[in-house]
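With one protein chain withheld, the remaining protein chains of the complex are depicted in position.
Chain lettering (A, B and C) follows the sequence in which the chains are written, and residue indices restart at 1 in each chain.
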Amino acid sequence: MPIAIGTTDLISILPIAIVSLFGVYLLLQSVFAPRMNRILIPYLGILGVGLAVVGNFFLIGMEGTAFEGMVRVDRLTVVLNFLFLITAALSLLITISYHEGEHVEFLEFTPLVLFSTAGMMVMGSAESLMTIFLGLETMSIALYVMAGFRRTNRHSLEAALKYFLLGAFATGFLLYGMALTYGMVGSTNLTQIAQYFTQNALDVPLVALMGLALIIIGFGFKVALVPFHMWTPDVYQGSPLPVTAYMAVGAKAAGFAAILRVISLSAFSIAFQWSEILWVLAVLTMTVGNVVALVQDNIKRMLAYSSIAHAGYILVGVVASNDQTVPSVVFYLIVYLFMNLGAFAVATMVAGQNERRVNIQYYRGLGYTQPLLALAMAVFMFSLAGFPPTAGFIGKFYIFSAALQSGYVWLVILGVINSLISVYYYLNVVVAMYMQQPVDEKKIAPVLPGVGVVILVAVLGIVYLGIFPGTMLSVLR
Amino acid sequence: MLEAILALIKIGVVVFLVILPLVMMLILAERRVSAFIQNRLGPNRVGWQGMMQPVADGLKFLFKEDVIPGHVDRFLYLIAPGIILFPALLTFAVVPFGDQLTTYIGHTLVTIRFQIADLNVGVLYIVAVASLGVYGLVIGGYSSNNKYSMLGGLRSSAQMISYELPLGLAIISVVMMSGSLRLQDIVVDQYEIWNVFRQPLGFIIFLVASFAETNRLPFDLPEAEQELVGGYHTEYSSMKFASFFLAEYINMITASALITTLFFGGWHVPFGILEAINLPVLWEQIIQILAFSLKTLFFLFFFIWVRWTLPRFRYDQLMNLGWKSMVPLGLLNIVLTAIGIAVF
Amino acid sequence: MEMASLLNYTTFLPLLGALILLMIPKTEEVLIKSWAFFVTLTTFLLSLPLFHNFDGSRSSIQFETIKSWIPSIGAGYHVGLDGISILLYLLTTFMMPLAVLSSWSAIQNRVKEYMLAMLVLETGMLGVFISLDLLLFYIFWETMLIPMYLLIGVWGGPRRIYAAIKFVLYTMVGSVLMLVAILYLYFLHYNFTGVYTFDLLQIYTIDIPFGLQLWLFLAFALAFAIKVPMFPFHTWLPDAHVEAPTAGSVILAGILLKMGTYGFLRFNLPLFPEASVHFAPLFLVLAVIGILYGAWISMVQRDIKKLVAYSSVSHLGFVMLGVFAFTVPSMQGGLIQMINHGLSTGALFLAVGMIYERRHTREIREFGGVTRVMPVFATLFLIVCLSSLGLPGTNGFVGEFLILVGSFQVVPAFAVLATVGIIFAAVYLLWMFRRVMFGPLTREENKNLVDLNGREVATLLPIIVFIFWIGFYPRTFLDKTEATISRLAGTMEKARAELHLEKQAPYWKYLVWKGNP
Partner (left out) sequence: MLQLTLFYIFAVLAVLGGIMVVVHRNPIYSALSLILTLFALAGEYILLMAHFIAIVHIAVYAGAIMVLFLFVIMLLNIRIEERAPGALRYMVYIGVPMAAILFLQLGYLAFKGFQEVYVKNTDVGTVERIGQALFSKYVLPFEITSILLVVAMVGAVYLSKRKLEIVE
């Protein structure tokens, strides 16, 4: 059997390939040019991501599968690729400005970001359970390590270990679920799985359902659904801020990409079997995330719980399981990318050396000591809380409208009540910034260009998507 | 049924008529060769030229008091010597020591392979089984509840794992040449030219790794007498101690046989001598087996030779050599081989 | 210039002004204030032609702009004015320059941020009144929360943070459910017509089943009732008013509260006429409770500002009474009363602000005999008080009279009770006035009070002009609303008739959930 890889095959993984090759290049580069300035490495990483973005343009308009049904290229793939790449680029930019007492070794960090991004893109374009699993692992393992990147910090190491152990545990569930599904369907190909479910929609074998349930649990860990969220606050808190930002956005988006591919699209015809379960999960996730976030005084933990809550909102879109599911979820992920990365970028700036200033009390008076930074943070908080005219509102609106279209009135009502609860803790940050006096006179370091770019991009993204979401929405539909 | 009987016969012949006597001879040889190298005589009183010395040694082992120290982990302590013998013997199962012979036994046409089991994944089998050899050492070292033993066990596990990689890489390049994982095929493939000429780098890597895998000098750190008082087998006595010894020599035999098989044409007689002198098939087979044995014996000698001429490595040197030289070289060798195959 | 585009320009002019304001350096406080005043004043002047050209005899939407905005979900930029919104629009543009003027010396720190918030707030409020697209409306409705929240929270009194959060959370409680209802309407419209749209005028056309109307009405009504605020939902109001800076209170009382009543007129009544009729008794009761309760509570206040705040509850009760009586005069009265309340209460807050600036207290017992040192202030304050309590000849009388006349036709008992409220109003306002202004000048601090300066007079005077204008010649304003209100009254009349037929079934039957759209 000859190896037959066509041009289409290669183009369909172009961004993935570029990013991976760049990662390998950066690793080798340190061997062959050890004298090079290490500061340049993340910029090279960004260059690689940029090339991948260019490469991604070649995918536009493609439709179909490649590598014998291992990956699928469609509009979703392209959009998700862009999303992951932008996340990676922005996270690297934050990293450049991340000044730690113990510096971050870009040498290993940058390739890990690139590889992890490649893993995410594999998940986004997967057409087979196997590719999803491999992408997930590539992404996760890089993230486990990145979580522990502050090696001299106890919390960071704890975060890495915790993330690793629970992640491995979740992987077990996922793999078991995939095995059961494969056992019933006889294929890992998502199209064939979809066909199988369509044919057996009326009488789905228990084993297949069990498989799906285990897969949901596996992905639920990755996107931090309640009750599989226990790792989130500790890991978010312990990881270095740029990593937290990257994992909060990237890993979540990738997890939902996989959920879209496997649950929403492939198991579409038996939506009535799983949407009830997800309904409960969504409500639990939103509620627990928001209620616990109310009492957090550490910005990282607060954002961690907020990210749990947002996973709940996104899940509402999945529960809807209609033709609005994919566009609404993806739109929300895009919005989430901007607001969360922005918030973490500001947090990075405020945190300063050794991440000492992560408590919300350090945001007091920020509106007067650092007006622009505070303004940006306020925009992010309002967007996270879902105020118009920010993109956060449109995102939630779209998700809820999708759910309402399928008739989930109570789910939507619980959702809006939750977003109401969330207003309180998001506004807490605004209150601190504008309505309270600074606790200490210590000046926050001026905003560095890397973070500055991230914040600017995020604010522009939020405002643009908030006021003129039309273009993006029509692209997604 | 016949197959099974043949297999049992082969096992019996190989284990009891070849390996065990060979081990005894080796012990003697080791002492004699070392004496020769150190310019002394060595044991030469028991029997002709000391030929009965191993028998005397064996008897001594058998009749010695079997001391089991009180502080050991009894169960593990007892099974360790057994465990270590198994992989050592198992490896030999797939080594072809001759071509196949098709003949009538009674009235049935039977193909006798001079090989105990002709696995289609023979090479992998070797790698797999070889990697198990470490358990005996580790368990022995652990169960002895003695710091030297423990250190020996630790060292052996790290060392074995480290050198399994280059070993495997070297084998891969050989497999790439032959296109088969079956050892017989690999041997047949060397009909024209031995692998040692096509794979000089692979040979060197394999040779060095074999030394490490068998815990022989210059890599005998797990049992380094001067540092660890014998390492993992410090607390063993009598026949248990003997089985550790036995295993080491069996491993040597296996390693030599593998080197022969993989790189020195196995049972092939060099220079086309066999073709030149037209012999009956049976004789041809016998000569081939002899050729195989001779090559193996040479490497056994080589093992002993090295032991008595080279000093021991330091532990960090050992690790550096393994990870920083052997593994990259092994990878390089694979790349070169691939290029070579692609070009020719 | 074409009026439709003028409407758009007027609406977004403050936002543009805010963007330009961003470029003015922080230290140039006078320039910042002047610029903000200039922008708001220009906005007002530009809005005058709108009023002039508005044809009161037509009930349809005028100065309409329809542009596609988010085509994929059928949301559009659809704005325009009709008889309900024209007056409120003008009220907003009118009050803003005064609010800016009143903050001239009251706001000492963070002037730039303050003016930014004011300008953004103005666009938000104007947007609410002109939006004819549900999504657009909702966005403006929520957007305007943010600057108001900041106004209260940053420049407010000692308990400002508490008040600000309370304000936001209360408002959002109602509005998030409204969002669900909006979405529900959206899909309902799709089910009826097969078209996805948020356009209010199109959604007006569908005939929503009664059972559903009840639910949707409640969802919308909650949002608006909190904003008004109607009786049980009013607790955020005193806190917000007391803590907010003067201009904040003026805007809050003058304009933001009107959004609630406006919402009833714009959405609840035309969208769910049967449900409105059905729930009218409940709302009438609440309105009257509000009138009386607000008045009683006002009487016992020691803080002038709190007194004014509670009086708002009472006044807005009148508006609600007028709206839910569904007759032409009552609804017109309600509309005029919204304007009146904006003017009078706004002026009251301004006056309170002026005196607070001088004495840094608002306790009634801290004052007494102020007339002697501040005669001009006393005069103007008296006029404002009288207008607020509805003395004939002032605007307050016109509004309340129309409401009472209108509602007497249908619900005489409520009208009578409401009249009692007017008496109470006279009591608490005049009593307060007496205690503050008359009597001996007992306090030492009060003896050195300086009378109003030119700027302050200029702040109050325009309002007083309108107080008398509406008082003596309300037709200028009533005419503009005539046709729209008549049509709305007609709708309600029809609904009343239809409901009468349906009323045979027991009340609760309709509240049982009837499934999904």
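The rule is short, and it goes like this: a residue touches a chain if its C-beta (ideal position, glycine included) is under 8 Å from a C-beta of that chain, and two chains touch if they have at least 3 such contacts.
Please read these numbers as outputs of a predicted model, since none were measured by experiment.
Under the touch definition stated at the start, the shown chains contacted by the missing one in the entire complex are A, B.
Within the full complex, the residue among A:A52, A:V71, A:A170 or A:A194 touching the omitted chain is A:V71.
When the omitted chain is restored, the residue from B:V67, B:I105 or B:I161 that touches it is B:I161. Of the listed positions B:V134, B:L169 or B:L221, the one in contact with the omitted chain in the full complex is B:V134. Mapped onto subunit A, contacts with the missing chain fall at residues 1-5, 13, 20, 23-24, 27, 38, 67-68, 70-71, 102-103, 105, 108, 111-112, 115-116, 118-119, 122, 128, 130-131, 134-135, 137-138, 141-142, 144-145, 148-149, 151-152, 160, 180, 183-184, 205-207, 210. Within the complete assembly, residues 73, 76, 119-121, 124-125, 127-132, 134-135, 138-139, 141-142, 150, 153-154, 157-158, 160-161, 164, 181 of subunit B touch the chain that is not shown.
Going forward, only the chains that are shown with their structure count from here on.
Taken as a graph of touching chains, this assembly has some other topology, since it is neither a line, a ring, a star nor fully connected.
The central chain of the assembly on a C-alpha centroid basis is A.
With centres defined by CA atoms alone, the chain at the far end from subunit C is B.
Distance from the subunit B centre to the subunit C centre is 95 Å, each centre being the mean of its Cα atoms.
Annotation: 53 Å between the Cα-based centres of subunit A and subunit B.
Taking the mean of the C-alpha atoms as each chain's centre, subunit A and subunit C sit 43 Å apart. If you check the complex, the residues on subunit C that touch subunit A are 68-73, 110, 113, 135, 138-140, 142-143, 145-146, 149-150, 153-154, 160-161, 164-165, 168-169, 172-173, 176-177, 179-180, 183-184, 186-187, 515-517. Interface of subunit A with subunit C (complex): residues 367-368, 382, 387-389, 393, 397-398, 400-401, 404-405, 407, 409, 412-413, 416-417, 419-420, 423-424, 427, 430-431, 434-436, 468-470, 473-474, 477.
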